[in-house]
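Step one of this worksheet: look at the structure below.
Omission of a single protein chain aside, the complex is shown with its protein chains in their original locations.
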Amino acid sequence: MAVRLQREDFDIGAEIAELTQGRTDIGAVATFTGVCRADNEGHRIEAMTLEHYPGMAEAEILRHVEEAQARWPLFGVTVIHRYGRLVPGDNVVLVVATSSHREAAFAAAEFLMDYLKTRAPFWKKEERAGAAGWVEARQADDAAAQRWRQAGRRPGAAE
Amino acid sequence: MAVRLQREDFDIGAEIAELTQGRTDIGAVATFTGVCRADNEGHRIEAMTLEHYPGMAEAEILRHVEEAQARWPLFGVTVIHRYGRLVPGDNVVLVVATSSHREAAFAAAEFLMDYLKTRAPFWKKEERAGAAGWVEARQADDAAAQRWRQAGRRPGAAE
Amino acid sequence: MKLLYFAWVRERVGKPEEEIDPPPNVRTIGELMAWLSRRGEEYAYAFENAKVIRAAIDHAHVKPDTAIAGAREIAFFPPMTGG
Partner (left out) sequence: MKLLYFAWVRERVGKPEEEIDPPPNVRTIGELMAWLSRRGEEYAYAFENAKVIRAAIDHAHVKPDTAIAGAREIAFFPPMTGG
């Protein structure tokens, strides 16, 4: 299990290799990379600054990684979340989950992303042509996170 | 859209870069890598040989990629499936899906993997201590593929 | 028409492909499998459990009751195990 908060970019191939190298029990590797977009609901974004709550952010993410491990048979999980100023095209967040079969790897990666979006203490401030504003929470993200609380191991049709 | 069948290994980072480089509209990159395991339901695997139906395999995968694009708002999809002899630890299959939001990227990657497992014309022959045998289809894979036929855009609780 | 065999169907039949010319009363995939299985021991073995064998006509999956008229290439194979 690795949880890292950092200003620097990450290398997805290297992170996968870190979890899989030398092993022959892993059959499934699911990854998700969140990337900074130039457009948020019609607004042109020049850059964004990610603020986080040091100490709590690591603890919250680690709690969710442990919850994922309790829910699904996983071999390894890596979560990297960047903070600081990012421009469109920059990587923001990475989740890698490994398992023997794909169901667990996919479910864990989705579960962790839903939680990172709604419960991890990060806040995005966008720079738009001259102005700056804090991003508002997306209702769709809350609904996505909520479905893991209701259903059993897999979410029902949430949309 | 890229669909490739090849003997050679693939580089996940390079495939992601191919889909994302120079773009600022992508917010989500989901990937799945299937890896050859040393153990299949209690049997020790020394190697496996993947046979495929040239022509049909490309056509089938492309049809599923097009179906994924019709179902979800995707920017790009890459599917690479290896054939020939592979040993435990070797990559077998890669799916990369990009979108503006994570829901579409995850769903497309899962959908494509479920279909590759059940409908793409590939057959695995395993080498076990001295003997060799064709892998039998997993019922769980059929169920996973079936859920996309029943529900709307997202599968219901399939397990 | 051209027949292709894959995986253990290919191994049992003993060849990867062949040209055939079935009689006109062989109209469907299911009837073609029955006709093939009467061609010899290796075919009988390959198609002994016809229910598990999948077929494709010209690169598209088809069912046992699909007509074979006009097919250029028909393939028989076990359930797929890719991915």
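A, B and C are the chain letters, set down in written order, and residue numbers restart from 1 in every chain.
The rule is simple: contacts are C-beta pairs under 8 Å (C-beta built on N, C-alpha and C of every residue); 3 or more make two chains touch, one makes a residue touch a chain.
Small disclaimer: the values here were computed from a predicted structure and weren't measured.
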item: Partners of the unshown chain among those that are drawn; value: A
item: Among A:Val3, A:Ile16, A:Val29 or A:Leu50, the residue in touch with the chain that has been omitted; value: A:Leu50
item: Per the touch definition above, residue among A:Ile45, A:Val93 or A:Ala108 touching the missing chain; value: A:Val93
item: Residue ranges of chain A at the interface with the undisplayed chain; value: 34, 50-53, 55-57, 59-60, 81, 92-93, 113, 116-125, 134-138, 141
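One rule holds in what follows: only the chains that are shown with their structure count from here on.
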item: Centre distance in Å when chain A and chain C are each reduced to the mean of their C-alpha atoms; value: 48
item: CA centroid of chain B to CA centroid of chain C, Å; value: 26
item: Interface hub residues of chain C, defined as touching at least two other chains; value: none
item: Multi-chain contact residues (two or more partners), chain A; value: none
